[in-house]
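The complex is shown incomplete by one protein chain, all other protein chains being positioned as in the whole.
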Amino acid sequence: MVTIYIDGVGYEVPAGTNLVDVAKFYADNDIPVFCYHPKMAPVGMCRMCLVEMGSVEKDKESGTVLLDEQGSPKIRWMPKMQTACTQTVYDGLAIRTNTQQVTEAREDIVEFLLTSHPLDCPICDKGGECPLQNLTMRHGPGVSVFYFEDKMHLAKHVPLGELIYLDRERCIQCARCIRFSDELAGDDVLAFHERGRALQIVTVSDPPFDSKFSGNTTDICPVGALTTADFRFGARPWELKEVPSIDPYGPEGANISLSTRLDRDSGGGIIIKRVMPRQNEHVNEIWISDKTRFGHHHTRHIDRLVTPLHREKNTLIETTWDKAFKQIIDKLKGATSVGAIAGPGLSNEDLWELRQLVLAVGGSEKSLGIWPATMSGGEVVKQVGIAKGSNFNTMGKGTVIVLVATDLEEEAPIWWLRAKAARDRGATVVVLNGRPTKMDRYAKFSLRHEYGDAVGAINSLTAHIVNGNHHKADRAEGFAELQKALKKVKADDRYAAAAEAIAGADNVVVFCGAEGVTLAQHAELMQACANVLILTGHVGRTNNGLIPVWPGANTQGAIDLGYTAEATAELLQNPPAVLIVAGCNPVGEDIAAANLRNADFVIVTSQFDTATTAIADVVLPQQSFAEREGTFTSGERRVQRFYAAQGVIGESFPDWKIFAQVRHAIDKSTAKVSAGAVMAEITKSVAAYSAMGYKNLAQVERQFPDVGGTDQYYGGTAYQNTGGIGVQWPVSAENAEAKLNVVPVSSEKSKAKGLLVVPTTLLYDRGMLFVRSEIMSLRIPPAHANFSPADAQKLKLQDGDMVEINLEGASLTVQIIVNETIPAGVITLPKCLSDQPGPFAPMVAGSIEKVAQALAATGD
Amino acid sequence: MGLINGLMTTIKHVLQEKATFQYPEVERPVRERYKGRHALKRYDNGMEKCIGCALCAAACPADAIWVEAAENTDDERYSPGERYAKTYEINMLRCIFCGYCEDACPTEAIVLEHEYKLSFTDRRDSIYTKDMLIDPVPPGGQDTPHQVEPHSYDRPIPDMENPK
Partner (left out) sequence: MAYILLRDLDIPDIGKLDVYTTNGGWEGFKKAVTQHTPEEVINIVIDSNLRGRGGAGFSAGRKWSFIPKNEPVKYVVVNADESEPGTFKDRQIMEKNPYQLIEGAMICAYAIQATAVYIYCRGEFWDLAHNLEACIAEAREQNLIGQNILGGNWSCDMFVHLGAGAYICGEESALLNSLQGFLGQPRVRPPFPAQKGGGLYYEPTVVNNVETLANVPWILVNGAAEYKKIGTPESPGPKIFSVSGHVARPGNYEVPLGTTFRELLFDKAGGTGTNKAFKALLPSGASGPVIPVTEQMLDTPMTYEALGKLGSTLGSASFILMDESTDMVWAAYKMIKFFKHESCGKCTPCREGTHWLAKLMEHVIHGEATMLDLEKLENVAKQMNGKSLCALNDFAINPILATLKHFRSEYVAYIKTPAPAAKPKQPAPVKKQLEEVAEPAGD
């Protein structure tokens, strides 16, 4: 801590922090800024933060502060004003912010900015939440002597890609957008062009503004220069009602704010006008991905199911809830076997009620499956998941971030962003995967392994750690066995340095995905990661542990409530007599789900018609995340609330209500009337969730940097968190006494011969909800497969050819991309891009036939 | 004496001009600055003055105004700026005719005119839509939307200046 003086008052502040930040946080002194943003390095270009600066005079020998006659410290002032944003605090720093000189400087800068800024606040999307407006009101001169006719006239409708529009007149050249894309997102997509008054923002990428985080630039833009195509002129900010919610797509649990308003075109109902980030410094800070921001259109899509459907003479026809319920209840009562597959977007309340229903009609935990069923290892997470209170914001030097079998930017963009920021602060990144991903650019160790040998790669790490005597076995249960098994492992030398870095690090975080591994292998992979963490002592402490890169927003919640991917695998193999598929589309996505047709009676809750509703006997309209309350559990095991934002579409109901009603009819249990009541029951029944009552989840705290409210000038238009920052549940490793299991894992590779098809995850896919956002349609690539140049040559295929890949009886037509980063012998096939189901687990390809030549095919 | 005084008053008033009007046959003329029903104005070429900024709605103390905006294109241009009012409604039951909307309007698009004969038989009829509020197209003008040459309108708001 150091002492600084602001307007004559001394404050104790942490050393090495930014002056603008501490003045705001500790002294409540708002130094106005435009170009400075607390999440980015300062550049000092807008000159709005000019303050008088000086240093306290100290006695040269004793180092004591010299005092003047009044008893306050003597200060040597610098002759010129200095920018506060480029100043790091040091002991004895003094500033004055309330003198005439400073006030005039602020007036001058505002006047300069306004000379070229158009007077179109009445139609500007930022008007009402605009930093330039706010600071003009606060610090502006009130009048200007600039001649109105001398104003610049520039282009006002410049598309930077199809998502973001630039208004050149409004731009004040603060470079926040350029710096965000460059420094934080790692996308070199925006740049300054020209100079002087002609300085302007241009996009330098093809396709333009090619970033998965582009929407964030509109939030941090201090004027209305950048607007989203989605919201452009949608409403005035003060007319919008902000409803706290959670990203329904990713495992990061990004906090969002749904801006809602009544809408004539939607029949006068309340709809989501835009999605904004909601500040949660533990989770997503103030960022969200474009998928989260623009993927909300499914909530009010014209194709939403509005009434229950049931099958009559082989077609689905509309019916009433009563009739549908009656049918379901009859079937469930007499069912010989019952199973359920729960989708990734189901809330904990939905999952709980579904579970209770299945158990009430004779099902067991073995019949509760999750979708997508690609990842296992819930037990491992309970032991060594990332410790409670961890925060990427506090990671930097001394931290090692390991990415295992995951393309993090595609699978969990917010984690990618935060991990990369930690890396920029000094953390070491280790990437283990079968192919290079975007994170490899920032990795100190990029380790390639053969697809299917991920477990072997981790075993190599473990062997290096144990052989090099870097391990601490005091908490490891079963270490002797592991040690014995490791003797047989031939440790690959390439892993030695990374193993040493992991063992020697203060903190280690492991992201474990499932790219290129089967479900069975993934269980081993998670255990293998746990072995490394336990043996190096990187468990149970803040900023240490395992983060599974789950495929859905609430996969963690499903696992906590007893659902497993293994159960899904079993259900797909042997479909039960009565199958409930809630909020997912297995038949349309995964070739392994074709078997589900054999179930006698299929109940589906869905928002849309899908390949799965096509095999259903009863289809129940389900509410989207925006129409109801609930909770999601993030991959960091943070349980977070989302709130009802938009009007209900048709006769749809939330899943929990549907299942509670059905169960009530069967066993006469009391049907819960609110999501909160369901959660109250969960808190009593599930130990980990004992603290997850709605009241606890709604707790908020003061966050730094302060964003939102009147402080929009500072952090951008990210919204203040009023909905709760959520509660994490602790893992067993956090109990220092607890023994942790290390288990030898087999690293046998599959022996099948042939081209291995590896399904990969893309952020922008044709998943049944996301595909409804037409604004993103240009970003969703056509169905394609990546071939290595060697394989393409062998098969006489060219970039752009259409091929038919045969896989275990199913076939899939895709365009091929010859990609040098793909290892020979492997085809990577992104999931959910085609209308045909594809593989969800790696498998050997059957025949591959060319169906169309490159040129004819590229038209798509 | 009292009686005479009373009669005098009566006679005086009988001789005076009548203060009442035989409404609805005869209508009382209103003052120049009378604030009656709103009208949405047009430019001489028929283009709408309203740019859909919703400042009138923000200024309205009775929450009577509802605006939804949309973007002009060169093929379908309603107003000279970038944006126009796609939906513009005033609930006349709520309106208190204070004229704040007129003050708030940056383009002088909304004006409280002299029309005061507002009556409805249904609550829903009290909502005046844009079609009902907007002035007729002036002679020589053309009804919106206009199809215009690209880039002939590139200002966000027409004629907006510093407050003098």
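Going in written order, the chains are labelled A and B, and every chain counts its residues from 1.
The definition used in the following text is that a residue touches a chain if its C-beta (ideal position, glycine included) is under 8 Å from a C-beta of that chain, and two chains touch if they have at least 3 such contacts.
Worth saying up front: this structure is predicted, and the values here are computed from it rather than measured.
Asker: May I ask you to name the displayed chains that the omitted chain touches in the full complex?
Answerer: A
Asker: Can you work out which residue in A:L113, A:I370, A:A616 or A:V818 touches the chain that's missing from view?
Answerer: The single option touching the absent chain is A:L113.
Asker: Among the options A:I4, A:M81 or A:L357, which residue touches the chain absent from this view?
Answerer: Once the missing chain is taken into account, the touching residue is A:M81.
Asker: Tell me which of A:M48, A:L190 or A:I725 is the one touching the absent chain.
Answerer: With A:M48, A:L190 or A:I725 as choices, the missing chain is touched by A:M48.
Asker: Of the residues A:L199, A:A691 or A:A824, which one touches the chain left out of the display?
Answerer: A:L199
Asker: Spell out the interface residues on chain A facing the chain that's missing from view.
Answerer: 34, 42-48, 50, 80-81, 83, 86, 105, 108-109, 111-113, 115-116, 145-147, 150, 152, 172-173, 191-192, 194-199
In the analysis below, only the chains that are shown with their structure count from here on.
Asker: Using CA atom averages as chain centres, what separation in Å is found between chain A and chain B?
Answerer: Centre-to-centre distance between chain A and chain B: 49 Å.
Asker: Inside the complex, what are the residues of chain A that reach chain B?
Answerer: Within the complex, chain A touches chain B at residues 118-120, 122-124, 127, 143-144, 146, 148, 153, 155-157, 169, 232-236, 238-239, 262-265.
Asker: Would you mind writing out the residues of chain B in touch with chain A in their complex?
Answerer: Chain B reaches chain A through residues 51-55, 57-58, 66, 68-71, 81-83, 86-87, 106, 154-157, 160-162.
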